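Rest of the complex left out; these chains stay put.
Every chain is named by a letter (A and B) in the order it is written, and numbering of its residues begins at 1.
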Amino acid sequence: MSHSVNKVVLAYSGGLDTSIIAKWLSDTYGCEVVTFTADIGQGEEVEPARAKAQAMGIKEIYIEDLREEFVRDYVFPMFRANTIYEGEYLLGTSIARPLIAKRLIEIANETGADAISHGATGKGNDQVRFELGAYALKPGVQVIAPWREWDLNSRESLMNYAEKHGIPIDYQKQATKSPYSMDANLLHISYEGGILEDPWAEAEEEMWRWSVSPENAPDTPTYIELTYENGDPVALDGERLSPATMLETLNKIGGDNGVGRLDIVENRYVGMKSRGCYETPGGTIMMKGHRAIESLTLDREVAHLKDALMPKYAEMIYNGYWWSPEREMMQKMIDASQEHVNGKVRLKLYKGAVTAVGRSSEKDSLFDEKIATFEDDEGSYNQADAEGFIKLNALRLRIAAGRKG
Amino acid sequence: MSHSVNKVVLAYSGGLDTSIIAKWLSDTYGCEVVTFTADIGQGEEVEPARAKAQAMGIKEIYIEDLREEFVRDYVFPMFRANTIYEGEYLLGTSIARPLIAKRLIEIANETGADAISHGATGKGNDQVRFELGAYALKPGVQVIAPWREWDLNSRESLMNYAEKHGIPIDYQKQATKSPYSMDANLLHISYEGGILEDPWAEAEEEMWRWSVSPENAPDTPTYIELTYENGDPVALDGERLSPATMLETLNKIGGDNGVGRLDIVENRYVGMKSRGCYETPGGTIMMKGHRAIESLTLDREVAHLKDALMPKYAEMIYNGYWWSPEREMMQKMIDASQEHVNGKVRLKLYKGAVTAVGRSSEKDSLFDEKIATFEDDEGSYNQADAEGFIKLNALRLRIAAGRKG
């Protein structure tokens, strides 16, 4: 805030708000602005951002398709841990921020910029995620968070600023703007604000964008088969798909079947509760599928250890600590656990529900029909062993029950 | 096994297998047999067990309705912790065993019995749950587990034994016997064995007993409103219900909407994996409802601590350690966390899915619209604080990024 800035890399969506920020940065800090626009599957063209940036006189413009990198290096590693925040949330927004932070810093290094900037507000988690990532990757970087600094805190003052500085406003788009604050990437789309600020109010059907309502989903179920290698889904119904294509395809299939809607109140890292709605069709399918293939191939104690640590791992990602040594250390353990997580899962999708109906693994199954059977197991398991097992596990309980105190 | 037994209390269902056990105990150990039959909501009449026991010459016959106690003192306390085993299983079988174990021991104490017996096999979890409970509550008790001892290991030898000893066999019932091993109580019904022993095979529609298929569920959603007090559901759509009535009613509503089917491979405590299918309609609703009311009323760190410990708590219950000091100690913490978990939840049930669509709490809500709002918050939250928050949280990351090594 107080230091002078020479050049700043801005996470630029091409929309009105970040266009205003670009102008404001240049005016306030007298610095050069580099824009960075990424396609992470938000479903909007990113190329139009170029012309908009050029129109504002931006000279260094980065526009990139990061979809494959996003799914391969962020989404998949997270799903290996069955990561869920507060029992419900699949972390769709959280997991996209570290990638943006990393590219902002890399571009800062390439362009000789000494600062980065973003359009996240001072109340949310995203500012934390962007900035923790930035500081971890480039400790001396300056961070400019306009929403925490400027006095353009109403829609009206923003519009005035835009008009005054010649930033084009698409009035039609503004007029039909969604009442919700939304964020989208390949993993999900989120909704906050509007009537959702009353946690008792049900979300309106027209809010949802990625999925049909369960009521409008097909009357017959859809079955799919996912192939897993080392914990990642690599093929759908036998066809190998790249990470991003896999997630896009699952989003489509899931959305068509009403899968993946979520409506929760969550705890933000900055200390408040907030209401959010999410659509995560592909992620919901992947979560079910991964649990199912792990159930067949993962050792019990490995699975339980993963479950015990998962909430901590989810918290790290939610709070913005992807680029921290503790997250990297934990990832080592999670990845090591996936060596044998290979095989196929059969899933049924029907009007909002995903059910695992079959799982198999040629080489890595730990399910032993000979031992588990209710029929004669021909000596694979000696039932008499159970007595000793129980007796010794009970010993401490018996001694305690027998004490005088 | 080696000690002499004077009197044994048998967990007696009234069915063929435990009738054979009653006879076998008396013949093998030359001891008196006391039968104990409990209604825990399995959906079968328990009173007929009296005549059957009398016909075998049993003198001390206990038949009890434990449904309220079961839900109030076992199911509800477990749900306060949002307990799920291995990410999926709601522990329907596990949670019923401690109550049976407790009553077996209490009846042993009342009748002067020195042993208890049960019909669980040597491969499963239930033997462990019964016996750990028994030993914890009466350290010197003897436990007779016929399935681990006798040589009646095929259906044929069992039938021969029954015929030889004059135990009446309902041949029609035997002929139409389900191919699945089933267990039911107010919380769920479970299925194992048969074609489920192939984890790739989908369960047949006719297997499921408590719920209609999502496909056959009504085409319009059902909305319900649950009122929570200290973490327990106490009223449905404004009407106060006793614990057992609450669960029964939710089972009915859930089952009618195709809610609560589960198909998993799980890790047994005795070391093997097994495939199980479960119907837990009411429990599935309660899980969603409890998460929703907690999301509004529970402090973030309390919620996260609960989430971190939940897998351990689930493991304790699954493995049979309900009557252990570690479970009791953890319950103290869980119960303490529920003081403010009061309010209402609105849920939508539709073709297998349960969605929370609203939650409110007059006195205990921690959701502060003034702070969370995207609109002007009139100074409730100072966005500038976020900078210091992020800067200090980033400090260790920055120092690490700057080190020479």
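Methods note: a contact is a pair of C-beta atoms (placed from the backbone, for glycine too) under 8 Å apart; a residue touches a chain by one contact, two chains touch by 3 or more.
These numbers come from a predicted model, not from an experiment.
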Size of the entire homomeric complex in copies, 2 being in place: 4
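In the analysis below, only the chains that are shown with their structure count from here on.
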Where chain A and chain B are represented by their mean Cα positions, the distance between them in whole Å: 32
Interface residues, chain B side, partner chain A - complex: 1, 82, 86-88, 121-123, 127-128, 131-132, 135-140, 145, 147-148, 153-154, 181, 192-193, 197-203, 214-215, 219-221, 261, 263-267, 270-275, 291-292, 295-296, 300, 303-304, 307-308, 311-312, 315, 323-325, 346, 348, 350-353, 355-360, 365-369, 371-374, 376-377, 381, 383-387, 389-390, 393-394, 397-402
